[in-house]
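The other protein chains are all here in position, but one chain of the complex has been omitted.
Letters A, B and C mark the chains as written, and numbering starts fresh at 1 in each.
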Amino acid sequence: MSDAETTVAELRALIRHFVEERDWRQFHAPKNLAMSLAIEAAELMEHFQWISAEQSREIAADPGQLAEVSDELADVLCYALAMANQLEIDLSAAIRRKMKKNEEKYPAGEFRGRAK
Amino acid sequence: MSDAETTVAELRALIRHFVEERDWRQFHAPKNLAMSLAIEAAELMEHFQWISAEQSREIAADPGQLAEVSDELADVLCYALAMANQLEIDLSAAIRRKMKKNEEKYPAGEFRGRAK
Amino acid sequence: MSDAETTVAELRALIRHFVEERDWRQFHAPKNLAMSLAIEAAELMEHFQWISAEQSREIAADPGQLAEVSDELADVLCYALAMANQLEIDLSAAIRRKMKKNEEKYPAGEFRGRAK
Partner (left out) sequence: MSDAETTVAELRALIRHFVEERDWRQFHAPKNLAMSLAIEAAELMEHFQWISAEQSREIAADPGQLAEVSDELADVLCYALAMANQLEIDLSAAIRRKMKKNEEKYPAGEFRGRAK
């Protein structure tokens, strides 16, 4: 089941089940989950620490490295989903709302080809 | 459209469109996106920095704070989706694979009620 | 030689010597060092991830854990010193200047006992 066939709610249910089965809700205070998310983001960054921006694009063509990066990215997302579960945040709505703000903040015409 | 009705692919398309419309692919080297993701994770953490774990749970009941936290969580996810777009990682597959590893690493029977 | 007898310049020289001996200056672009610093800060955070704020204070009394935390804190500082070396920033001056700003931003009378 790929991204085209998987709803966000299905991924959230996967995490919820895992957490409940272990009775880990007690550890999943948003404060702790925010730390976890930042820790996993740093582990993802480790893969790119000493290479150039150009070299970091080439990871897409290296199955071994790509699998490692995919695992770290999954860790980040799992904690994001766990936090959404704890705080009952609808992620799709939050992303759509935030992207609407971004579109107003960075009008395509004005920011085309320009970093923020 | 809530998490129950939104596929991961739909969210990825939203980000892809935003990035292409601004010709920002040139800035979206995975190295840079990993930094962005870590920066947004830190901004999310800021909301929990000086409060206790217990207090952080109560944010769910405070609409103003919840909206701010939702925005930061959305930022984290947008960069995660952008990285998946750049490296062509199927996130649902990556999450399912990682959660399978986690289930083996932390058997429910053994880790019930115990932090990792 | 303790903190009372060690100048910041002596610590900087220690790092500079280590980096030069390995010809690592080429990797020490500030962009990379900023990532390294954030990665080490996350590793430090890992020690506090699942414990309460109160429990985190008790680490001072646990020699084993304190040694681990000291190592991570040293890693953070080594990268901060390496960045100061690359950019030729006088850290003592920077800290004094920043603390002066903080004193103006958070007047002691007004902020006594209150989190920012």
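Assume a residue touches a chain if its C-beta (ideal position, glycine included) is under 8 Å from a C-beta of that chain, and two chains touch if they have at least 3 such contacts.
Since we're looking at a predicted model, the values are computed, not measured.
Although one chain is not drawn, the whole complex shows that of B:V8, B:A42 or B:I59 it is B:A42 that touches it.
Although one chain is hidden here, its contacts on chain B can still be listed: residues 27, 32, 35-36, 38-39, 41-43, 45-46, 48-50.
Chain C residues in contact with the hidden partner, per the touch definition given at the top, are 1-12, 14-15, 18, 21-24, 26-27, 29-32, 34-35, 37-38, 41-42, 44-45, 47-48, 51-57, 59-60, 66, 69-71, 73-78, 80-81, 83-84, 86-99, 101-103, 106, 108, 111-113, 115.
Not every partner is drawn; the one left out touches chain A at residues 35, 38, 42, 50, 52-53, 115-116.
Just so we're on the same page, only the chains that are shown with their structure count from here on.
Copies chain A and chain C of the same chain sequence form an interface built mainly from equivalent positions, shared numbers / all numbers used being over half. A turn of 180° superposes the CA atoms of chain B on those of chain C, with the angle given to the nearest 5.
With centres taken as mean Cα positions, chain B sits 3 Å from chain A. Centre to centre, using the average C-alpha position, chain A and chain C are separated by 28 Å. Residue positions 35, 38, 42, 50 of chain C each touch two or more of the other chains.
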